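Moving on to subunit A:
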Amino acid sequence: MGLQGGRDTVLPVREGELSSLTVAGLSKAFGDARAVADLDLKVGEGEMLVLVGPSGCGKTTTLRCIAGLERPTAGRITIGNRVVTEIDQGVFVPPEKREIGMVFQSYAVWPHMTVYDNVAYPLKAIGVLRGEIHDRVMKTLRLVQLETLADRYSSQISGGQQQRVALARSLVAEPKLLLFDEPLSNLDANLRLQMRVEIKELQKRLGFTSVYVTHDQTEAMAIADRIAVMDRGMVRQVGSPRAIYDRPANTFVAGFMGTTNLLEGSVQEVTDAEAVVRTSGGITLRAIGARGAARGATVHVSIRPEALQLCPLEKPAAAANVWPATVALSTFLGDSVLYRLEVAGHTFEVHGPSTEVFEVGSKVTLAVEPSRCTLLIE
Partner candidate 1 sequence: MADPVASSAEHANASLAAIFAMRLRASGATPAEVVTITVLTALVLWLVLYPVGWLLWGAFHKGPPGAAEAWTLENFTEVFLDPNHWILVWRSIVVGVGVTALATAIGAPLAWLTVKTDLPGKRWVELSAIVPFFTSTFIGALAWIQLGNPTNGVLKFWFGIPTNVYSVTGIIWVTGLYMAPYMYLFTAAALRNMDTTYEEASFMSGAGLWRTLTRITYPLILPALLSGMTLVFVISMGIFGVAAILGFPAKLHLLATEIYVRSLLVPPRFGVATVSALTLMVITAALIMLQRWALRAGSYALVSGRGFRIKLYALGKWKRLAQAWCFLYALLAVILPAFVLIKVSLQPYPTPRFGPWTLENWTVFFSNDNLLGTLLRSLYLSTGGATLCVLLTAMIAHIIHRSRAPGRRLLEQVSVMPIGIPGIVMGLAMIWAYVTLPVWGTLWVVILAYMTLFMPYGVRALGANIVQIHPELEESSRVHGGSWFRTFRLIMLPLLRPGIYSTWILLFIIFIREISAAVLLTTTGTRLFPVLIFEQWTAGEFNVMSAGALLLTIIMFAVIALFKWGFKVDVIPSYR
Partner candidate 2 sequence: MRARIAFVLLTVALGAASASGLAQNVELIKQAAATNGGVVIVRDALFASLHQAMTQAFNAEYKKYGLSARIERVQSGQQLNLYEQELRASKVSNDIMALVDPGTFLGLNRQGKYTPHCSPHYKDYPQWAVGKDCGYFYYVAYYQYLAYNPDMVKGNDIPRSWNDLLDPKWKGKVSLPDPKIGGGHYYFVFTMMKLFGKGWFEKMRRNDPLLVSSHGTVNSQIMSGERLVGVNISVLSRRDGRFPGGKGSPIAESFPKDGVTLLAGGMAVTKGGPNTPGGKVFIEWASSLAGQKAIARLGHISLRKDYTSDAGDDLSKIKYNWWDPEEMLKNRDEWTREALKALGAS
């Protein structure tokens, strides 16, 4: 049930599971600017944690601190059972000694080496025997379907293939931890989807532990076992993609992870699991997630566009939250229609089926289940 992860919550790893990466109290300042502020993270064995957030939120800095490419200002990082960074104790293991793999945004495939040499590099660097190198490189290349391109240079292969080289290179030494720094952001849309699937499949197959950084919330949800949403150097919520989407812990997460309708209001009444909220526009609604909310408190309610039901005025839906609305704008999207609706001074975005179209200016009924209205205290 760990859905209520707030700003400072350490994500509890499920009981009995080994933690492969632990970050505790991580801070990083560049001069006066604080990029990461007292951050805690845990990643379980074989788990893929995605750090997502707007640019400048500190996700890449966090990743680089884990990699050892940045030295944190404070904090402690443990990979497996080895402490690789503990600033108080003066411990800082350089990146090459951390036994990790990393896929970079630019792929960073060395242009002066062949595909084979790129992939063999980590093995040579850690001193694997010559005979063994060849087998392991070819095995890894087969894994990413590049065995036929082993002798090519990076200028002779496509962007997607370069991405695979980078992936193979990060995997070949069987690292304890794999880091991905926006690996797909330089690929075109189709390839991005394909690689996303491939990475996920590989992770399932090989079971590597990884931390994956992206600014794309769709990508994050598609690939993550768990997501950590970051903002201004802090983790705002950690949880499974579903939990993050359906039960955002705060307005930031709600707004960042997909589109949502945010209504401001004050709490009228609190029951066990539900609360009654009266919005500034004057409508009343029931929402869940009321724990911790006090009567009279100012709160937000988040309602996803697809959670809202749209019915003709004459056929009101049977739900707890029902309001009359006026269509202000309708945009045909092919598989659905996006409406902008006016309800008592609030504007709602709603997805409706493309089978039934409401004209601009027509009156409709808007309905939503309380279970799909999330009350946000901050």
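Keep in mind how these were chosen: all candidates are chains of the complex that A comes from, given by their letters.
By definition in this document, a residue touches a chain if its C-beta (ideal position, glycine included) is under 8 Å from a C-beta of that chain, and two chains touch if they have at least 3 such contacts; residues count from 1.
These numbers come from a predicted model, not from an experiment.
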Worksheet entry | Selected neighbour of subunit A [touch, this complex] from 1 or 2 | 1
Response to the item:
Within their complex, subunit A touches candidate 1 through residues 67-71, 92, 94-96, 98, 100-102, 104-106, 108, 110-112, 121-122, 125-126, 166, 169-170, 173, 179
